[in-house]
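Scroll down for the structure; my scribbles are underneath it.
In this view, the complex is presented without one of its protein chains, the others remaining in place.
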């Protein structure tokens, strides 16, 4: 059960179909016609969102069958066939755009995450995502980031305490006071992270027993001093306008985590297209190597 | 009433809050504390999505007041104050990320649309968007595109007949047959557009009475010949991997419309941030020039 | 709270507006324009559904004010002003059709119910409605029937036991067996009614202790005999293709209730229209006699 | 997927069942009993709404099977068996009324539409429906009208620009101004229709480039002059209190479209009934002629 | 169809899963692993809620199969196997707690109802439930009470008139006035019950034609006098802080009904647990006596 994803897919289909439906397809294609289509990669990419892609079709018509020829997290070359979709032709055409709108974006995030991981390969730096996701796409985005090999920060506001600059401002500017309130009022089994912008705040956070500290918008020199100050007692996370270029340097500085908003808010949509296989020339099912095919 | 937007905002807040809520804010900030925050542009941008930004706060707490200091479609410089939000501090902090996730993306689209319009300034070429929008953000995206000065293509599958390559494949490959079926089965008052990939299909479309023709993935020379062939009898639209760089050339070729998927699927999120105004140092309401302030 | 009505109004507005909205009004009328409109009777009618009419406007824009100049159950002459609606012009125009679609139908039912009551005036025969209502309009229909002066049969399948021909068929054809099962398995405080088609079944129903009996599709002579057989021990209801013409005769036959499906499934929509009052010539609020005006 | 229809059916079932359910059926019929029922036409009619009829049963119990013995748009004689429903007896009885409430109304609309088409047979006049549909039944009504052979006007407020009297009033009374604003602010690929009440407005509309004009409440002589004035340059639609009797005359006047609100707001519910087939005397499946049977 | 139960189960699963899901199970158990689990009674109890228990699993994963080895209303000894659940291991673990939270509570109500019935065995006193149910669990609670052998009072506010002390206060304190209004304004086929606190009110209620009277918080002597006063003309119900201990005495006093809020608001949750059957040691399906096994 994934009620949130179902709600997003329903919303996306309803904004596209209204109460009227797909007037082009309904005018052209007989209700009983069936057919097949292939999802094809048009550029090198790391795949993500395949389950959601399939679910869009099945929401339009539960009888549609989606056969997976690749899996989330897989790196694909141009022309790779990702999935085959079989069923009523009207449903194939009607669901196409909504399904593509998802898988193109999630694959974009996975591809960017993979590039980030490549930039820190061989180091112990973990690349994390943020909550900067498109509305309704939180879970799809978090899953795509993992498909690309990066790791998830907290999911939402409910599963981790992260004290940010605005929180500190709201309690009058004191790191110490913020941490005290957090400790007094949080669930027993939750770690407490706090964002600091200078070494004085960092020292205060250490002193007050923060479990993790986020260094916000610090330059390399400040980060170096922070790592030295902490001396491995707690994990350190770096955040704020992080680019792929800066990752290797951050890895060498010895921080534990780096969080990149860009993974989910600036990933380019990958080029994947759905192509109807004309029924006269239906190709025989290619017996592709060793990949398991999941009939759904 | 905008039920779709309300559903998207509800979904976005629920995926962020779950049934638990914002455990950081609830631990730090007393329920009765009130305060103010400012939405601030951190880079040059064209604003869009301000209504939705405000609605997120009001969904979290109907008593919150949002004061607009700019309006959708306005070009802003860094440090410009876009809006002020007043009310319960907890609600300000809890709604912040979800509200930013929207306005940063919609402003990104508006900014890109404005750049596209700049590239065709002085010509009669109209830049259109597509249905390549993030799931649930169709309406927000269409509005953002207009805020940037570009125009909307159809909204969804229900308000325009657009026969694409997959439709033609589904009817056996014939442009003529596709147009005949469209004419026979469409609502009386709807225009019919068809996508063609070569001049032979274009001639067939003209012959069969298409109202608009979309030239898909043609190079400049093919487009030139198409324009000549049509001779102004019907509008022509160019589509397929359009970049800002190519726009001026397309304008000179004499087509009527160009549709750019990038407007909604590849716009970068703009940098806007929400900053709590510490209550001790609440600045006096700046009397900004002549802008009307809408108290909502 | 009336969740069902809210869901119906939301559904009706969404099927009319989609995710796009009212493109005519949005193109013509500035967002900030305000105005007034009057709901006017265009033929003699009994009013019903005024609350729902108002709620449609308020669902589109909570700030709209609806002033009632008549009340449900009131008989109106042509040109009577039923209500005034004030607020944003766009909302007035956008909600108009959906609001009219309801009040025209509910007034049709009330008007027909009033005619039925006129046909039995001076007798003790009670005219009842049925469950033959338009999907989603059960409550609106029941209320309209009462506004016309007739009475409600059960609301749905949950608030009364009514054993019909198909139920008797489903238990093997025995009135006696049907009543035994009903008595054994029903809530303690519910009356049991059974539909019979002949006097033998009626005798069986009486013998088995039915609380009410419905005579289905009987002619006058059969009804006369049924009334004689029962001798006032329990109430009798007549049902099946009842017309206004037949009502006076049924009243004389001495039955207690007559149920008319036509009240809710065949009532003609009444002619009511909404007319924008041009703002230049806004008429002064007519001080109409003694009617209370409810500002909502 | 038809989320709107599903919502309407859910609403209709919930208003009939509440949280309690069908207390009569539950008291009489064992949970495990199965059976069959037939949907039978009781008067001459044109069928519409069969899919929705089936969907009601399947919403109550997904295991129910509905066998179609007729199809939407087919003219039926009394006693014709329209469909057979097989499955749990409780579900058959519980869904009966809600399913009938739909199919009786949609068949009423199709039957009236067929009568309208008969009145214009042999002419090129197209009969259109309007947005005067029962709340929640927009799509069912539009489909029923097509089943009867008439055509659909726009579906809702979102898929066509239709400037009506109240819109003209709202912009200060000027047809010219209304058309200018419509052209400036409408989607690129949409036709613009305007309602006029006299020849002066018609001339203005022609001059300003309306795509279609609706002649509202004009008598035959006015219509004749309008047709002459337009001279075939654009299509003309006639509207306002149109009756079946007037249709042949309108056809001779040379207008292109006539829209009839009565098709959806004044159609009488057709008499169709559901009859349980007693299991002892289950008739052998009649091999009816050549009709395809769709097992759903 | 039981939309209310579906909504409750969805709500319960969503509050437990959020948009994130079961992070423990997802981290430990591979997506493709399957397995079985048994629902086992850990103390003597009367079973209720088995359908809802199964539905929770099927809501999480429609492919899960639930095999019933007992039925609602059955008295079980410790270690009795109530049901077997087969399917994806992740779904078994994820649904476990929500399914148990229901069946433990409903079995608690059934067990208490059975004890109440034991206390009145051999008498004609009927034990009724009330509307004092956990929010969202009305139908589950009413069904559980019947499984225990007790009877249902009205389901909600819509299916019976019950005039309570606050209603009498709201009409100015007069039993007579309350009954008059109820009779004048209620549906034709509904019984009217009124709550009285003394014999004077009881006499008034009898005089005004109440169908049933509820004696609220009376001691045995008052009840004795009330029974004498009524003399069997109408049924009497006793209510207010009723305990199991008092039931036999009430039965001897000759009242007809006793309603116990405790049945649904104070029943202790029964101890039932779900135990994963390790796949290596899957026990052979025990052939338990004569019970039918329902594969769902």
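Letters are used for the chains, namely A, B, C, D and E, taken in the order the chains are written, and counting of residues starts over at 1 for each.
Basically, contacts are C-beta pairs under 8 Å (C-beta built on N, C-alpha and C of every residue); 3 or more make two chains touch, one makes a residue touch a chain.
These figures come from a predicted structure and were not determined experimentally.
Novice: Identify the visible chains that the left-out chain touches across the whole complex.
Specialist: Across the whole assembly, the hidden chain touches A, B, C, D, E.
Novice: Hey, which of E:58, E:98 or E:259 is the one touching the hidden chain?
Specialist: E:98
Novice: Touch as defined at the start, partner being the missing chain; which of E:182, E:196 or E:214 qualifies?
Specialist: With E:182, E:196 or E:214 as choices, the missing chain is touched by E:182.
Novice: Looking at the whole complex, which of E:229, E:244 or E:276 touches the chain that is not displayed?
Specialist: That would be E:276, which touches the missing chain.
Novice: From the listed residues E:35, E:87 or E:148, report the one that touches the chain absent from this view.
Specialist: The missing chain is touched by E:35.
Novice: Applying the definition given at the start, please give the residues of chain E touching the unseen chain.
Specialist: 4, 7-9, 11-12, 14-29, 33, 35, 37, 89, 92-94, 96-98, 100-102, 104-105, 131-139, 156-164, 166-167, 169-173, 178, 181-182, 184-187, 190, 265-266, 268-269, 274-276, 278
Novice: List every residue of chain B that touches the chain not included in the displayed model.
Specialist: Within chain B, the residues that touch the unshown chain are 10, 13-14, 17-21, 59-61.
Novice: Taking the full complex into account, what residues of chain A touch the chain not shown?
Specialist: Within chain A, the residues that touch the unshown chain are 126, 128, 151-155, 158-160, 187-191, 193, 211-212, 257.
Heads up, the rule we're going with is that only the chains that are shown with their structure count from here on.
Novice: Tell me which chains count as touching both chain A and chain D.
Specialist: Touches both chain A and chain D: B, C, E.
Novice: Compute per-chain Cα centres, compare each with the mean of all protein Cα atoms, and return the closest chain.
Specialist: Of all chains shown, the one whose C-alpha centroid lies nearest the global centroid is D.
Novice: So what's the Cα centroid distance for chain B and chain C, whole Å?
Specialist: Roughly 45 Å separates the two chain centres.
Novice: Between chain C and chain E, what is the separation of their C-alpha centroids in Å?
Specialist: 35
Novice: Find the geometric centre of each of chain C and chain D from their Cα atoms only, then give the gap between the two centres in Å, rounded to an integer.
Specialist: So the centre of chain C lies 22 Å away from the centre of chain D.
Novice: Which parts of chain B, given as residue numbers and ranges, touch two or more other chains?
Specialist: Residues 4, 14-15, 18-20, 138-139, 155-156, 158-160, 187, 190 of chain B each touch two or more of the other chains.
Novice: Select the category (line, ring, star, complete, other) that matches the graph of chains linked by touching.
Specialist: Contact pattern: complete, every chain touching every other.
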